[in-house]
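Below is one structure, written out as structure tokens; comments come after it.
One protein chain omitted, others in place.
And now, chain A:
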Amino acid sequence: MKKDQESTPSSTSTGGGATTAMRVIVPLQGVVQGRGGLILGSVIPCALFYFFQLYLKRNRSKGGSGENSPPPPPARSPSGTHLQESSPLQRVQSRSLLSPRGGGSSGPAPLLASRADSIAKQADGPYYVGLKRVSEDPYDGSSNPDGVIQLGLAENRLSLDLVQEWLAENAKESILGQDMSISGIATYQPFDGLMELKVAIAGFMSQVMDKSVSFNPSQIVLTAGATPAIEILSFCLADPGNAFLVPSPYYPDLDRDVKWRTGVEIIPIPCRSADNFCLSTTALDRTFNQARKRGLKVRGIIISNPSNPVGNLFNRETLYSLLDFATEKNIHLISNEILAGSTHGSEDFVSLAEIIDSEDFDRTRVHIVYGLSKDLSLPGFRVGVIYTFNENVLAAAKKLARFSSISAPSQRLLISMLADTKFIHLFMKNNRERLERMYNAFVTGLKQLGIECMKSNGGFYCWMDMSGLIRSYNEKGELELWDKLLSVGKVNVTPGSSCHCIEPGWFRLCFTTLSENDIPVVMDRIRKVSEICKSRS
């Protein structure tokens, strides 16, 4: 580079045919005087600057700490002269010295990926802290009556008895088949799920959505749970640094599902209690424009319908305007409908699939996530669904399913279970009834304590307003109350801040892991905490 710099005067002077040597030698003069030289005047220094940067960059990548790493001074060991980056330790010693590195116990610690490091070290939010506390000291009516009651995990145990009954009768036949075929479960199966299961699940989905829409099995990719389904979609729809818009409050796991490995960002669209936490198009528009101003590329919107954690449903009108918005901005729309069959109110659930069925929208931007964890109460089975109208996404997702395949015995089991329409019908009916009864009992109990919940029509939880009980109206006050509920009241709930809720004082309480006898216990415990809070203020 330096040579270039020195040679520029002479080389350009020959080409310039200059009247004054001055102009050629000092190119910028041209700019000033309004004559030629503009290009040279900007290109040459820029080139120099770039080479300089390049030089610095190469230099830096070689020597972790210092500028001049090349000559490895003292230790010359037989097989190589270059030292591994950022382990400036001499190799010969590295064998004997087992503790040279910042307290580490074993030699120069092999480097880890920075992404892994952040995942490993990331402090768990209250959502995960609470779950952990419960797993260490779980409540049990008889054996551990002082344990922590789990209201933080969206899991439905209300109808497990039905599943158990069915399994006890059918497990063996369904896994091994009538003709006892081992090759259907032991050998390699398609990574994206057995076609038989796709057909069964497509049927189940349309049953869950009240037959208002039919699903095409060949547009389905099966994954080991909805968690990888969302991650795979994120991989397919956005590149690192791109972003999805998500109406908040949203369920806490979404941060991990979308952000951890894909490098995709989530931008919350704040929803307010004044709107019943329904998405407003003005907020959507504003968030989109703000993101764009920050230079972020928004690649889609992720909604959960029925919403998690609020439990309300998107109405037809909102879905239409979301689709309009997505079309106008040319972005994707992911609708997580995993709770579609777990509605308990009077309102009708409307699937996004139904909307695009009914009108002439561009379907390639619509992707639906489903699974059997909620509606069949089988989260342990790890069965998730991507339903997409986009061929490229379908092709890529099928290939990526190699990392998240469902075990074949479970697939066989589910094929028989879903084929048993009588059972499924019975299950769905009973489950909804039980869900509704529990919801009513729980909400009534809270009301008696003077605590209101947002009206909800779906899901395993209610969205509870405790803002009257928090000492300072902010996140700190909310987390103090959460801590009190966990440590004193011994109930684990999910604070709104874990769900990125913009208003403090809201909590998600999942009631479907309880039995009806547990409800008075929960209410007593919440009463105790609320009395403490009131007495202080």
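Annotations
One rule holds in what follows: a contact is a pair of C-beta atoms (placed from the backbone, for glycine too) under 8 Å apart; a residue touches a chain by one contact, two chains touch by 3 or more; residues count from 1.
The criterion applied here is as follows: contacts and distances are computed from a predicted model.
Chain not shown in the complex: UniProt lists it as "Probable aminotransferase ACS12", one of "Large ribosomal subunit protein uL14m", "Proteasome subunit alpha type", "Annexin" or "Probable aminotransferase ACS12". Between the chain not shown and the residues A:I149, A:L352 or A:L378, the one that touches is A:L378.
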